[in-house]
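Structure below; questions to follow.
Omission of a single protein chain aside, the complex is shown with its protein chains in their original locations.
Labels A and B are assigned to the chains in the order they are written; within every chain, residues are numbered from 1.
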Amino acid sequence: MAAIFTGAPPNSGPGYSFTQTPAPTSASEPRQHAFYPYTDNGGSTLGISSSTFTILAGDTRSTSGYNINTRYAPKLFHIDSADPSSRLVLSVVGFAADGEALAERLDTVVKMYRYQHGKTISVGAAAQRLSHVLYGKRFFPYYVHAILGGLDEEGKGALYSYDPVGSYEREQCRAAGAAASLIMPFLDNQVNYKNQYMAGSGVGHELQQRDPRPLERKEVEELVRDAFTSAVERHIEVGDGLQMMVITKEGVEEVYRELKKD
Amino acid sequence: MSSPFSINGGACVAMTGKDCVAIACDLRLGLQALTISNNFPKIFSYSPSVYLGLTGLATDVSTVADLFRYKVNMYRLREERQIAPRTFANLVSSSLYERRFGPYFVSPVVAGIDDGGKPFICGFDSIGCIDFAKDFIVSGTASDQLLGLGPEDLFETISQALLNAVDRDALSGWGAHVYIIEKDKVTKRLLKGRQD
């Protein structure tokens, strides 16, 4: 990358007429550093979308190694909350400083969109912008797993999940962070009814999968609570508090609930 | 990925119910991402009501399974009785600890019903530390995924737990064996599962 800026001639093109062409200086070579610019602050997040709402949730513990930094560090951010018609919530888990920087970037992007176009950004457009923001730092990534929740143009729940460099996908449900591998199979089973079949629908390939249906708000909140109380039992980086944001056409409602503090 | 515990892949889970226990495993044998076989059971029986699940390095799974067959046969000849699950668990533990500084790369799970008809399950690390559990034990590359679910109807629960877990683990799957062990009855079922 940096070789472009050294003043050296391009490899494919003609060289200088000098006997000695500018060689790439050592400054452009990879530098060695003992300093590592990332850390993992633990915790887990999850999102589930349904026909009329989306729920995002995350625990509020912040860790570094075996230390608990604080019992209340939110991982959920209401984007452009100054706009009463904003229905966007971003959850970030991984390196907390990058997560907060990312949330602020997206907040600015969404605000700028509103100022420039005089309307609130759609969740699909915001999702794509977020992907671009993440990919913009492809070679020094935001070390986070982001989940973006909102309502689409039809008023249906929308949920987008991201990898740290901006690959994204719209999904029904997604768990991220430290306890993602514990929670995700539970969500497959209980939200998308994976491995569940209709009784008496046949054998082998005749078996009919149980059709996923849009879940009620109460059901989803219970799934979220169950997922987190179980994750707290088995993962030491998850605990202290559960922050939930429920996105409906009425607005964004925040719910906080205690989790075990051990 | 190059850890001996995750070269071949595999998953195993045991659960207790009312007067019964269940133990289940997947059937995959792989070499990293390449699947070698879809019929490699990881559960072995050592008496009518003592079962051992072994995940980890496949060569050690076979070696350890045979080693315990030999040891349990010798026990039965000497004692003229079947080995009890708790006795077997202690045999597993001490046998693994004998290899403390050159261990078998396996994560065993024991499930059975003891003489009083009470359910018994436990798990081990590769050098024999026993983890006695009341509810359930998991081992293998999908063990993280297996921890999410809790027990209700035993067969349905263990099957759902295992299938949903191995579907989220690239190194496990391709069918499963489930044993439901009651006081004087053992039911073995083959689950087809996803073949991809």
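Note that a contact is a pair of C-beta atoms (placed from the backbone, for glycine too) under 8 Å apart; a residue touches a chain by one contact, two chains touch by 3 or more.
To be clear about the criterion, contacts and distances are computed from a predicted model.
Peer 1: Which choice in "Transmembrane protein 9", "Exosome complex component RRP41", "Proteasome subunit beta type-7" or "S-phase kinase-associated protein 1" gives the name that UniProt lists for the one chain left out?
Peer 2: "Proteasome subunit beta type-7"
Peer 1: Which of the displayed chains are touched by the chain that has been omitted?
Peer 2: In the entire complex, chains touched by the missing one are A.
Peer 1: So which of A:A101, A:V165, A:I236 or A:V255 would be touching the chain we can't see?
Peer 2: Once the missing chain is taken into account, the touching residue is A:A101.
Peer 1: Name, in rising order, the residues on subunit A that touch the hidden chain in the full complex.
Peer 2: 9, 13-20, 22-23, 25-27, 29, 31-35, 37-39, 41, 62, 64, 67, 69-73, 82, 95-97, 100-101, 140
In the analysis below, only the chains that are shown with their structure count from here on.
Peer 1: State the interface residues of subunit A toward subunit B in the complex, per the touch definition above.
Peer 2: 181-186, 188-189, 194-196, 204, 227, 230-231, 234
Peer 1: Quick check: in the complex, which residue numbers of subunit B touch subunit A?
Peer 2: Residues 144-150, 159-160, 163-165, 167-168, 192 of subunit B touch subunit A in their complex.
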